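The structure under discussion is supplied below as structure tokens; questions concerning it will follow.
The complex appears here without one of its protein chains, the remainder shown in place.
The letters A and B name the chains in turn, as written, and every chain counts its residues from 1.
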Amino acid sequence: MLSNLGIISSSTSLLISLFLIYLSFVELKISGNQIPKKIYKFSLAQLIFSSLSFLILLIGYVFSDFSMINVYENSHTTKPLFYKISGTWGNHEGSLLLWINILVIFSFLFLILNKNKNKNFKIFTLIFQNLLISIFFIFLLTNSNPFSPVFPVPDEGLGLNPILQDPALAIHPPLLYVGFVGSSIYFSAALAALISKVEAKSLATTLKPWISISWFFQTTGILAGSIWAYYELGWGGYWFWDPVENSSLMPWFLMTALLHSVLVLERRMGLYSWVIILSILTFTMSVVGTFLVRSGILNSVHTFANDPSRGLFILTFLVLMVFSSIFIFFKYTPSEKKNYRIFSKEFFILINNWFMTFFLAVVLIGTLYPVFLDTLIGEKISVGPPYYNFVLAPFLIPLLFLMTSGPKHKWVSSETKKFFDIILFLSSLLFLIIFFVIKENNLLINLILLFSIYLIIQTIFDFYENLKNRNINLSRIISHFGFGLLIFFISINHIFSVESNFNVRVGEKKDIKNYVIKFKNLETSSGNNYKSVVGYFEILNKKKLTKENLKPEIRVYNHPKTITYEASINSNLFSDTYLTMSNISNSDIFNIKFQKKPFMNFIWFSVLLVSLGGIINFFNRKKQI
Amino acid sequence: MKKINLIIIFIFLIFIFTTLYLSLDNRKIYNTEDIVGQKIDEVELTLFNNNKTFNTKEISNYKFTLINFWASWCGPCRKEHKNLIKLSKNKNLKIIGVNFKDNKTQAKEFLKEMGDPFFILIKDPKGKQSVNFGVYGIPETILVNENLEILKKYIGPLGLKDVNEIRKIIKK
Partner (left out) sequence: MLNIKTKNRLSIFIVISVLSIVIIIFILKTLEDNVLYFYSPSDIKESNKIVFGDKIKIGGMVKSGSIKTNENEIKFIITDYKNEIIVSYKGTVPALFAEDKGVVAEGRLQDKKFFLAKRILAKHDENYMPPKIKESLEKNAK
């Protein structure tokens, strides 16, 4: 019964979406500036029915209704409630329904919240957004239906992979979806703006809040994913240049460029084409990412299972979307006079756009290269992380410098600012002190440290300057400060991380550098839906004479039968101690991986600071007209 | 200026999208066409209920045989099972089931609950025997004739379209 309700609810929402498109076209021919109440009412109805569909699936999971094959395949009666709920979007069909809900929510919010006076602009946005919604609904109902029934109804489900039963992983898809699915609204708005000839400043004011919000969620979504990878995957790393991670990073580059460009558009009416193109590209890249993840052409730790038919649908949709956008862009784009003076703020933001585009291209090439090589030549390869690190790291240096120096320039001026000032002097001094303490030889890392310190000091200085003048541009200061900290701490972490692998038996101990690791004992235990073997370890720090206790586990889950290794992590303020234990072939020898990872908490905190700038920007918009 | 940009972008995009499309196809083609027309190997398989053996050579005694790879833990297998029951009613067709990487008790319960369309049931707890048929994931189904030639390979659950296709083939 739930299955039928779900299908009916989704189909109703689809029909309403199609009807909204029709109503919108009709409304275009009518003059006047008021959007008729009918459209608001149907939009609300669309929202109600799509939310209802999602709720129905959620209920199916919570109450373990296995009459729906999706619930049967991905859930189990013994799963904890929190994970039953998050299981709703932890699979292809359910997450697609979440995609659609976000498309609908953004469509509705744009309609009721947007104060732009151009009626055609709002109507066209509605049309494009509803085209997206309708196509995704059709895809859902014909190819990936979460409400598909199964008969006879099984009395137990097949369970969800225990690696996916984790709080960070549970919230990270919804966060990311608000990010890159939310970018759909400015995709639609950009196309609409071209057709209805919205002028620069008005477009900027309209788009800015949506861009800020989606950027904030994208940043925090990526953070949640990295935190999950760090705590759950057991490698001690937080970024692997995995194709799925890259798929969330690429829209982020575009959103960052867009966020900066829209500031220029608002103040100086420049970068109009950039804003339009970036708005279109962000959502396009999100769909490309979805294609890569769901079509099965990439191998990754967390792609959804292979199904070429899904890939085909998404690819077709992508092609249509891209070519229509190009057509609309070339037909309607206004001619723009480019007159930014060199060394104005606007010029620096333009440079930033090029940097972001470059980073995007590098990551895209690395992600797609294996696919292309395999398809065209049949050679099977994978692209290792060194590629990304090697190519991107050097460019961080000019980027950090420009982030520090750019905001010092005025919007209109073309004077160069003094390069050698007290901030640079202070930063160099601080850097030299740090250099003599760390004694790192690598030139690249030292330059990165120097320029990240420069950015940090400059933003602190800017903060005090702004306080004095009561002229706070807090969002830029916090985000740039956070970014400087992020790069600084990532570099320090890279230099000082320690890792060691060895085999031990219970009762033995091992000397590694400044530490003595003692395998005290082994105990068995059990949790909600698993049994585990816990190792008790004592780590002695010979230099500081402190002791730490860690207890990594090996867990055996029953549904489905899986083994996981739970790392034991002591997250201290300045450093994390990380221990993973594994056992092979039931011998009495355990393999231990011991890691010391400095400043992990500072890395997470810096990303939070960066994202905070986006939220402050969002709340600040009332100050500007 | 604009026209040239447009053309370059177009060509570039067409190249990218075509390659992506081909990459999707890559799997399908390799999986299905390659194996159709070939003969299945003559191997000794182990029966599910006792440990006696069954040689695939014996398939030549039957006009058409459907070999279905399934397990109790596989959701889509559950979906297609009623189609197998439907097909088992056909006198021209014999269905051999290969229970892939499964637990014996759970497999028995599955058949008790959903019905047993299998003329012969083979066990393959490690999946090694299935490799001989080019099968690594389930559900997969192969239609073979009395010459041991593979007429059709279905990857994924058997749908109604597949059932009708099979029915048409075995009528001849």
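Assume a contact is a pair of C-beta atoms (placed from the backbone, for glycine too) under 8 Å apart; a residue touches a chain by one contact, two chains touch by 3 or more.
No experiment lies behind these values; they were computed from the predicted model shown.
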Of B:38, B:53, B:92 or B:106, the residue touching the omitted chain is B:38
Which residue among B:76, B:115, B:137 or B:156 touches the omitted chain? B:137
Kindly state which of the options A:116, A:206 or A:580 is in contact with the chain not pictured. A:580
Please give every residue of subunit A in contact with the chain that is not shown. 161, 163, 234, 299, 301-302, 305-306, 362, 365-366, 369, 379-387, 390-391, 501, 503, 560-565, 580, 582, 584-585, 587, 589, 591-593
Against the hidden chain, subunit B presents residues 27, 30, 34, 38, 101, 126-128, 131-132, 134, 136-138
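Here, only the chains that are shown with their structure count from here on.
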Geometric centre distance via CA averages, subunit B-subunit A, whole Å: 38
Given the complex, residues on subunit B that touch subunit A span 2, 6, 9-10, 13, 17, 19-28, 73, 75, 78-79, 82, 113-114
Of subunit A, residues touching subunit B in the complex: 69, 72-73, 150-152, 154, 158, 291, 295-297, 306, 308, 311-312, 315, 318-319, 322-323, 326, 330, 371-372, 374-376, 560
